[in-house]
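Presenting subunit A:
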Amino acid sequence: MAPVKTEMVGVEMSMDAVLVADSLRYAYRGVPAATDISFTLAQGSITALIGANGAGKTTSVKMLAGALLPDGGRILYDGNDVTRLPAHEVVELGVTLVPEGRLVFPALTVRENLQIGATARRASADLDRNMERTFDLFPRLAERRDQYAGTMSGGEQQMLAIGRGLMANPRVLILDEPSLGLSPKIVAQIFALVKRLNGEGISILLVEQNVNQALAIAQFAFVLEKGRVVKSGSGAALMKDPAVREAFLGGL
Partner candidate 1 sequence: MDRRSFLKATGSSVVLAPAVFSSQANAQDATIQFAGSVPMTGAASETGLNVKFGYDCAVKFINEKMGGVDIGGKKHRVTLNLFDDASDPARATSLIQKQVDEGVNFFLGSFGSNIVLPTCAITEAAGRIMVQAGGGSDLIFTQGRRRVFGLFPRASRQFASTAAMFKTLNPQPQTVMFIYTNDAFSKVSAEGASKELEAAGYKVLNSIALPAQVSDVTDALGTVRAANPDILVCSTHDATSILIARQMVATNTNVKMLYQTLGPQTAAYVEALGKYANGVVGASYWDENAKYKGSIFGSAKDFAEYYRANFNRPLTYHMASGAGCIVAYVEAMKKVGNVTDRNAIRDALAGLDLETFYGRIKFTSQGDGDPVLLGPMVVQRQKGDLAVVYPTEAATAPTLYPALPWQDRT
Partner candidate 2 sequence: MRDPHFPDRQAMLIIQTALNGLVLGGVYSLAAVGFSLIFGALGIVNLTHGIFVICGAYAAMVLFHVFGIDPFLATVPVAIAFFFIGYAYQRGLIQVAISRASLVASLLVTFGVALIMRNLLQLVFSPDVRTITPSYSFSSLTFGSLRIDIVRLIAVLVSIVFLLLMALVLSKTAFGRRIRATAQQPLAANLSGVNVPHVLGQTFGLGAAFAAASGAVLGIVQPFSPSSEDFWTLNAFIVVVLGGVGSPSGALLGGILLGLISSFTAQFIGPSYTNAVMFLVLVIMLLIRPQGLLGSAFGESR
């Protein structure tokens, strides 16, 4: 697949872009993980980032969330440059990353995990309301609110991780591999949830290896390969793209 030029992604054209990655680069101790990452997240959309293991997906979203400082390139949020903001200030602006591997606080209770999620000033006033909403969304968490997070199953931890992300009142929610290692039933629940949250007005950036399901719910998608964006288009279009099918969907 040929690399996509930055202007094709259209930094300036998308008036409704809430989050823009422009030629981001990052290397781990000299080993490049992202060489040219450019894409946009349209306001109110579900956008998918797909790609094989090691394509640079997690690196890209960590840069967006402020957890990694890019070696080059820009990140725009609502048109403002937020490239150098640290993670906790990015959260303050309304961009929240639910990290790969869930990373719940194992020796904190479910409730405490959620309370930490509401650390940002933008969220602290709504703590009780958001907690109620999370418990509505995830009745399992409500049942286990005083249990240590480390004692829960993988699916429950994933729900907790998403719940914790929602506690920050995000405008943009980035989900990194939310379906990883979960049973099909729970995966289905999580994808349904993603649609529902999107329906409530949250823009969602979905990083997935589960390409089929991701493309099914995403309006837009970007394909990453070896640290760069190589293809983009609507979810439906990419689903039909022979190259994409060849690479991710078993060639059918």
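Basically, contacts are C-beta pairs under 8 Å (C-beta built on N, C-alpha and C of every residue); 3 or more make two chains touch, one makes a residue touch a chain; residues count from 1.
In picking the candidates, the idea was that all candidates are chains of the complex that A comes from, given by their letters.
In this text, all values refer to a predicted model and were calculated from it rather than measured experimentally.
This complex places one of the candidates 1 or 2 in contact with subunit A: number 2. Residues 65-67, 86-88, 91-92, 96-99, 103-108, 112-113, 115-120, 123, 150, 164-165, 167-168 of subunit A touch candidate 2 in their complex.
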